[in-house]
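Each chain you see keeps its place in the complex, though not every chain is here.
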Amino acid sequence: MTKLLLKTFGISKLLPKTSKPASAPGTVTYIGKKQELPVKLHMIDYNETDFTEKNLESLVECLPFKDNHTVTWLNYTGVHDIQNINEVGEIFQIHPLVLSDIANTTQRPKVEEYDNYIFTVIKMCYFKENTGEVYMEQVSLLIGKDYVISFQENDIDVLEGLRERIRNGKGCRVRRLGSDYLLYCIIDAIVDNYFSVLENIGGQIELLEKELMLNATQELLAKIYGLKQELVYLRKSIWPMREVVSTIQRSEHDLVNEGTYVYMRDVYDHTIQVVETVETFRDMASGMLDLYLSTMSNKMNEIMKVLTLFAAIFIPLTFLAGIYGMNFEFMPELKWRFSYPVWWFITISLVVGMIIYFKRKKWL
Amino acid sequence: MTKLLLKTFGISKLLPKTSKPASAPGTVTYIGKKQELPVKLHMIDYNETDFTEKNLESLVECLPFKDNHTVTWLNYTGVHDIQNINEVGEIFQIHPLVLSDIANTTQRPKVEEYDNYIFTVIKMCYFKENTGEVYMEQVSLLIGKDYVISFQENDIDVLEGLRERIRNGKGCRVRRLGSDYLLYCIIDAIVDNYFSVLENIGGQIELLEKELMLNATQELLAKIYGLKQELVYLRKSIWPMREVVSTIQRSEHDLVNEGTYVYMRDVYDHTIQVVETVETFRDMASGMLDLYLSTMSNKMNEIMKVLTLFAAIFIPLTFLAGIYGMNFEFMPELKWRFSYPVWWFITISLVVGMIIYFKRKKWL
Amino acid sequence: MTKLLLKTFGISKLLPKTSKPASAPGTVTYIGKKQELPVKLHMIDYNETDFTEKNLESLVECLPFKDNHTVTWLNYTGVHDIQNINEVGEIFQIHPLVLSDIANTTQRPKVEEYDNYIFTVIKMCYFKENTGEVYMEQVSLLIGKDYVISFQENDIDVLEGLRERIRNGKGCRVRRLGSDYLLYCIIDAIVDNYFSVLENIGGQIELLEKELMLNATQELLAKIYGLKQELVYLRKSIWPMREVVSTIQRSEHDLVNEGTYVYMRDVYDHTIQVVETVETFRDMASGMLDLYLSTMSNKMNEIMKVLTLFAAIFIPLTFLAGIYGMNFEFMPELKWRFSYPVWWFITISLVVGMIIYFKRKKWL
Amino acid sequence: MTKLLLKTFGISKLLPKTSKPASAPGTVTYIGKKQELPVKLHMIDYNETDFTEKNLESLVECLPFKDNHTVTWLNYTGVHDIQNINEVGEIFQIHPLVLSDIANTTQRPKVEEYDNYIFTVIKMCYFKENTGEVYMEQVSLLIGKDYVISFQENDIDVLEGLRERIRNGKGCRVRRLGSDYLLYCIIDAIVDNYFSVLENIGGQIELLEKELMLNATQELLAKIYGLKQELVYLRKSIWPMREVVSTIQRSEHDLVNEGTYVYMRDVYDHTIQVVETVETFRDMASGMLDLYLSTMSNKMNEIMKVLTLFAAIFIPLTFLAGIYGMNFEFMPELKWRFSYPVWWFITISLVVGMIIYFKRKKWL
């Protein structure tokens, strides 16, 4: 789980990590932020008519539901306890590399097809209204015949709406169809959440744009820079999602029914929209940076103009005054009666002349 | 409907939205600007010899025309009334995801083929001469055997020319051919409207270019920036149109006759032209920004030159005057007879010398 | 016909236009600059042994040559008279969309294959030595069995060399081969003309480069900017030519003989060379802009240095002089005998010290 | 072996070299940094049950192990002794071009399939904690039936973890499977090492970012520049790795078992992650450069403001003082009683007025 706020944003979130170089491939090691949350295991089992929901103490409790031709959705909250992941591996006969990928929360989104199941890693992005922060975490999905196992890092309610639909919607589409439709529903819910994050970022851009027109400060620069880095981060997590969804869509795996095709195409369209919006936002952030620089340079010009004006007008005048401050004994002008008024006349003419000149040059 | 003027342009128009994350996929919810216009339903039914035109109160009235082997064009104005969309769904047996897409006015242009119909979303862009504003809205098209249903957000006359042709042109091509040719005609009319918008933007660019050469102000910068954002927006809506038209062109769907192929290729060429022109305009806007910055920097240089000139010439002179303003008792020069004229001679020589020097340096 | 000079260059040339949005697809309307030239129709009819050349009054005169197994080359000068285009359409049975494309001089280069003929639109670019101007116009080509019909906007002699070869070269290749080889010859002549335009632009770049090194003025900036826009324009017209030539080359149309393949490959290579040269020129223009900006910034630095020098040296001195210009009654230095020489000593030491300091800083 | 520190980084590392132009293709010549290390030859021979490890004096000692159906891993440290490479060529019947490639340490990563063996060149990148330096060297791999021969430039322990696993892990996967799995293990270990280097660079970026916000100095600029060059270098060595791994993965060579496919896909994912991270880092370095420039320009503005302020306030005042420093005989103000206090009043009013003005302009 990663906060995506400007201040707390750090490079380390961008770094993928693998298990210790020396460890054997397929070794299951948790890689991610230290977690202290207890692991929760939640189960939903349903078909068109029946519905069971339970918090399980251990995976063994789900065994009776596993092969009863109803769709079983197991949801793990917390992947830092590799014990549980290994247990899943044994009971559902999962490839060790997959288990190792589940425990590594710095994966790139991907989909892998195995004989009896499909493994998918996606990034979930959500905006917490109460704290005003954006979080990102990894969701791993195992889809088998009649079951879906999802692993998430934290206990958040992005998928709660989906669960509610399953609970209430006796006879609705998700209850009638199989595990591949449930997979679609989960991905759809996650992709839809990106839109709320994008709306949040869009709001920020709009605000920055307005501020920029009013007052280009150093903090604004830092904010635009932060925004750009944020978008780099978002792009990195959403870009491979396109590929993931498109792979599932074109999949000829037995587990993916043809009827799900049209739904996957829909979620694919949404993913494309997210990607394009992120790209557009990056363009706009670059545009804002250009605008910032131009505005700065404009401001500089204005300051320079004032400086030049004062200097150009008063420096010659000071010289003019300096001349008659000299103490030469033989300076005829000093004795003349109207020297002083004439001096003032010359001085004022000079000022007026220069102001007219600068007005013509459009510097005033 | 989105105004595309520099001032009223806001980021929110760039944001795609989906229905509430928690709602089931395929739920039909209106997403877009709040609308208060009444929904209108207009019908044209024609074949080579006959022609009927009606404003319908309800969809049921069109049922007698639906299966009479003439082409029926139903046009909905206003998609915020989801009641109507659902009705269409029932009568024409449309997939719920399609209905949900029709009600969502933030879609990406796309085409989807179903067994009995083709669904297309495109963006319509038009320039209102009286207000001088550019609007963009979404048009959804359902093409079935012998019928076309179009949904637009507002009541505008982009397609009126086409209707006129159908009305008057007894025996003309559109009357002889089927619903796929009508689809082509609608897309062609919409793409052609982009050209008028581009002409408008081209005019703006030309104006900005001229202004830029005369006077590079801060507002000009804001205008160029606004123009660039506008082009980002246009590009986002026209880019996927290429794909849409090319998909229809290459389609092997029963509804698309081979004879329409050559027409689709023509509209595809136009789309490419629009895309290329938008790209070219973006290049030109970038070029203008560069020019703006260079002009600013040139201006700065000129101001600096004046400052330097005044400072470099008068500061030493002021010093020269300051020397003989000192009150030391023993300053022999003060008592000499020709000190003052000699001082003036030195001063003027200095000024002339410096002016020659600066002329050589090309600063004057 | 479009002048491609820096000053007269306008955005409107970049805008593709289609017929009035409300008109039916395939309506033949002239789109382009207003023309007052009379339309000319010129015919060449040849085979290996025979040769006929005529200026025709009307198209009907060519009918006897149409089906006589010799190659007939009809050349229209002026496409604003849609009457003639419609006549061609009737006699040679041309698709209405093609006729509409011929009359629209803002087309994108393209090639379209029909059952009995191939339709090609290309852009011709030529440099008029006497006026020093570059023009661009559209050439449409209809290639059928034993005939080629070419439409050009103006009466220029780009193809005159080719005609001369046909006239004189009894038994030469062009006389032996069919209409597809004539098509190749026309395209080849047009592509070769791009090289002369590029040479002209290359000369401009070389000149600008030299000037840039000597003196970076505001006009130079405008010239570089104009050059870049010019290249944007050239690129837009030559880029799709690649596709056109490559499509003809790979064509399996009956009209294109296998023997022409090697010639088409040759003209394709030339097109690629033009495209690459345009790209290279764009790179160079961008490089020049960078150089311009850097040169400006260098110049600024030099001016700043002078300013700083004068200010830094004379401002302290003026202060030094100011001190002893004060009129305090009790200033012991004023009465000392050697105050004045000492003051000069201090002043001169200061100047020398600062000059040494600035020399070390490399500001002098 | 190349240090990748900012200071020691030189262009020469980027230059590929081939053998002397005049030498025949396939001539085995060592190309790389001068080496004085003795060449070491280390052998591991294992199958599921047995394990032998030896330091060999000469290649001939390995012959008994070569054909005994166990996997034999020969590791050469040092490729500057071409004698050994030629010996390998003879005994294992390797193509002369391959031998020449092994001796040339400036190769581009690649994979080549021959009838009896696969030849792979990859770049190994590792971070030495004790010196804080990053090194890069070339590893060449020959994979045959039951044997793997690896050539590295230096004696480092990147592969030591893997060896340890083979030593201890009786019955573990690597002991059960063939030479293709060993190949995977070696590539996996090398790719995983890139992550530690990236973490190191990521740390540098984070540090630079923080420093940048505090104080933008010239050294910082040099560091950012150095970082960018470093990333250019890294990218050049990791980019072709994608292709290498993907080629092995899709290989239909007899030596690559289908079971290894899933492992190769895993290492391919890691390579993609490295590539994407390098790209992201480049984006961030570019962003930092922009930020640096903007910060500089901000700083300049602030300095200019102070200058303008002082100049604009004090230059007019100095003039004001200069007026009454003039020695005209007839200056009535000089004799007035309250001239001096009035002068002060005017002076102070002016200062206050200007400060208010500048405050409004937001320059203070």
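Lettered A, B, C and D in written order, each chain numbered from 1.
Everything that follows uses one rule, which is that a residue touches a chain if its C-beta (ideal position, glycine included) is under 8 Å from a C-beta of that chain, and two chains touch if they have at least 3 such contacts.
Predicted, not measured: the structure shown is a model, and the values here were computed from it.
*Asks:* What is the copy count for the full homomeric complex in this file, when 4 chains appear in place?
*Replies:* Per the structure file, the complete homomer consists of 5 copies.
Basically, only the chains that are shown with their structure count from here on.
*Asks:* With chain centres defined as mean CA positions, report which chain is farthest from subunit B.
*Replies:* Farthest chain from subunit B, going by C-alpha centroids: D.
*Asks:* Indicate the whole-number Å distance between the mean C-alpha point of subunit A and the mean C-alpha point of subunit D.
*Replies:* Subunit A and subunit D have C-alpha centres separated by 26 Å.
*Asks:* Going by the touch rule set out above, which residues of subunit B reach two or more other chains?
*Replies:* Answer for subunit B, listing residues that touch two or more other chains: 293, 297, 300, 304, 307, 311, 315, 318, 322, 325-327, 331.
*Asks:* Touching residues of subunit A toward subunit B in the complex: what are they?
*Replies:* Those in contact with subunit B are residues 158, 160-162, 164-165, 169, 172-174, 184-185, 188-189, 192-193, 195-196, 198-199, 202-203, 205-206, 209, 213, 262-263, 265-266, 269-270, 272-274, 276-277, 280-281, 283-284, 287, 290-291, 293-295, 297-298, 300-301, 304-305, 307-308, 311-312, 315-316, 318-319, 322-323, 325-331, 362-363.
*Asks:* What residues of subunit A sit close enough to touch subunit D in their complex?
*Replies:* Residue positions touching the partner: 10-12, 14-26, 95, 97, 101, 107-108, 110, 112, 215, 218, 221-222, 225, 228-229, 232, 236, 289, 292-293, 296-297, 299-300, 303-304, 306-307, 310-311, 314-315, 317-318, 321-322, 324-327, 331, 333-340, 343.
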